[in-house]
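Okay, here's the structure, questions in a sec.
One protein chain omitted, others in place.
Naming follows writing order (A and B), and every chain is counted from residue 1.
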Amino acid sequence: MIQYAVRNINEQEKKIIIKRLGREPNDVEWAMIDVMWSEHISYKSSRAFIKKYLRSSGRHVIVGPGQDAGVIELAKNLYVAFKIESHNHPSAVDPYGGASTGIGGIVRDILSMGAQPIALLDSLHFGDPEKRRTWFHILGVVKGISDYGNRIGVPTVGGETKFSSCYNDNPLVNVACVGVVKKIVPSVLSKVGAVLVLYGNRTGRDGIHGVSFASETLDDESIEEDRSAVQIGDPLTEKLLIEASMEMFNRDLAYALKDLGGGGITCAVSEMVGKGGIGAIIDLDKVPLREENMSPYEILISESQERMLLATDREHLRDVLSILEKYDLQWAIIGKSIPERRIIVKYKGKEIANLPVEILTDVPIQRHPIKPRKTSPDKYTVEFTPPPLEEALIKVLGSPNVSSKEWIYEQYDFEVQTRTVIKPGADAAVLKISEDIGVALTLDSCADYASIDPYEGAKGAVAEAYRNVISVGGEPLAIVDNINAGDPNNVSSYWAFHETIRGLGNAARALSLPIVGGNVSFYNESSKGAIWPTLVVCMLGRVHMDNVITPSLKSGNSCLILVGETYEELGGSEYLKVLGLHGQGKVPKVRYKEEKLNGKRVIKAITKGLVLSVHDISDGGLIIALAEMAIFGNRGIEARVKSDLRGDVFAFSESHARYVLEVPQEHIEDVLRITKGRVIGRTTNTSSFYFEVNNFSVDVPIKRLKETYARGVSLMGKDQFI
Amino acid sequence: MSKYRAKIYITLKNGILDAEGETVKKALNSLGFDALNVRSGKMYVIEFNCDEDPKNVVEKMCKQLLANPVVNNYYYELEEL
Partner (left out) sequence: MAIVIGIPVYPGTNCDFDVYKAIKLAGAIPKRIWYKDYEEIKKVDAVVIPGGFSYADYIRAGAIAARTKMTEIIKELGANGMPILGICNGFQILVESGILPGALAVNKNARFICRWVHLKVLRIDTPFTQLYAEGEIIKMPIAHMEGRYVPGEGFSDDLIVLQYSDRKGNVNDESNPNGSYKNIAGIVNREGNIMGLMPHPERASERILGGNDGLRMFKALIDYLKR
């Protein structure tokens, strides 16, 4: 008789459970309750704030938070599902396995809405690139995403890769998936007598305690021990799963569908019937197993990958099974839905668990104390002697966050499914969905700002994503978000989390963007400290194929116009970072009125066909934005500006709400009128980049910029390690 | 019918660029080792029944599936179970 040791429930919660149940749960029941009461599944430390700050309603929202993914109406009869998830802790221990199974999980979430997965994006945060351990993370994660994503035929079309020592022991792997859906398949079942079919891979011991694992901080011991908690991915089975499921959708064979991820069978079944007001009976003997001597609780909480749970009726069963046989997928009828609101588990003919559904799905909120800290600097202006502009430009252009990530995204198949109009490397990805309409997708974060001011940093991520969607000609429609935070029991980490979610909610509301789904990853903390509070925003926009536009300079004879106001906001900037002054200065503030107004103005100029290229300004400021446009388009630039700010401050400040537009001569007047911007220079047919602000100037060959940008992180020794 | 276990090693022919081997060599050297040459390959452990000469069976497995004669060499160890 095993004594099940709970990992996610504290003494107070234990008492609540026993009181609600009216008795002490047995071992199997403790195991089930334990996973459902984990942070990862119950959101007990975040639900209260999610409810308080985040809004999810909007004109285009078809399905909001609460089901397996959010769904937006892109156009008449054209729906898009999207979701974001994190797989941080598994990736810290086994980067390859953690990243690949992260992809598998998010793709299945989209699939379980009845949607065809059409794109992936990933936001990766790694530690100091001078450390060998960081490269262990980078190479494993990138290969994991590449091997899995490429094999299942879903293109990885965008994302970001950022670096900071705070992620040394806690890398972040946040993955978003987008799908196209004709008829939504619900995640919730309210029909009694439905047959529950488990299909996909066999069940083994993978990931046992995986959700618990995600609900703890990592220390040195856990790195070795916890390898068993990491799941192994099987992309071939996942691909077959996708094909089989799509065929079932096309023939309308599913009442409800859920994918199995955290919490395994227990979670999938209780969530499926929980919100439907009914219950289920599960027969563990029917579950196809991969290992010998698995105990019943192991079967119930295993997180073996590539499994789905389908609810259908007897009439459709034959068709379902013949599709599963066609694709050589394991399947089993493991139970049925019942009118009683209970989850009953049978094993070897005996009833081994019998719980009211609510005890698994209604987890009380856990409150934690908060300790705020100061976020504004003592001095607004940072005092230092600026280096020569050329030196600063080269340093920032070649810095880990700014430099080219082509060596990463080249390992992802971004063309499969022949929808990718704007490829990785631009402001956002654009996928063609129908002849005229497409979807713009971006993943953005501003952890550098959040490290100083979590509230502004969170707002900043929303604003940056907003600009990125607009910069490719898109109309921003909705958000899904991933908050990566420290230990909720740590008063400053929890305060930072609160500020992050408050900033996210306020900014999204101000920009009229519903948040249709999200994920919270706590416990990204080790004995050496917590990560910077990192909000990753995934924004989706609608694009008309006629308006699609890229940041690469198109002509050697056009005008460059700057839209938006530049302030002295060097806090968290790449510039101060390369000068060793990170932490000082005022963080860029998101000014909603300016952000909305400039966004509208730029969209107007784009839709009227008046601009050749657009690039938004973010990491590295204006001078980097110009350098990038020149590098992408392989054209020269000659820019001259006067500013009230000191020259380098103007060049490198990362103020929000700004864009650079490349405008043909004949449209300059119209664009200035529409955008209230100002001319800062022109493109040239020379091969040089000339930028002058006040008495600072730089004149470098484009070739040198290209080399610096491309070589980027290898300056930190990448070539040594691979 | 007898039962056997074969350990089959598939390698690249000399003269064929071993891209994976080169990559592994660089990685080893970056960790401080003094790797001079690395050739990579695949290893399969196959338990099987047969009533003919098991060497024949293993040869056929290699020739028909496991090794590509254009680029691979193979060798194996065989034991009866």
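We take it that contacts are C-beta pairs under 8 Å (C-beta built on N, C-alpha and C of every residue); 3 or more make two chains touch, one makes a residue touch a chain.
Here the structure is a predicted model, which means the values were calculated and not measured.
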| item | value |
| --- | --- |
| Options B:Asn14, B:Asn37 or B:Gln64, residue touching the unrepresented chain | B:Gln64 |
| Which of A:Ser42, A:Gln67 or A:Asn150 contacts the chain that the document leaves out | A:Asn150 |
| Which residue of A:Ile106, A:Leu121 or A:Leu240 touches the chain not shown here | A:Leu240 |
| Residue of A:Ile232, A:Met545 or A:Leu645 in touch with the missing chain, whole complex considered | A:Met545 |
| Where the missing chain touches chain A, by residue | 146-147, 150-153, 235-236, 239-240, 326-328, 409-421, 423, 432, 545, 548 |
| Residues of chain B (touch criterion as defined above) contacting the omitted chain | 12, 16-17, 19-20, 22-23, 42, 64-66, 68-71 |
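Quick note on the criterion: only the chains that are shown with their structure count from here on.
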| item | value |
| --- | --- |
| Chain A-chain B separation of Cα centroids, rounded to whole Å | 41 |
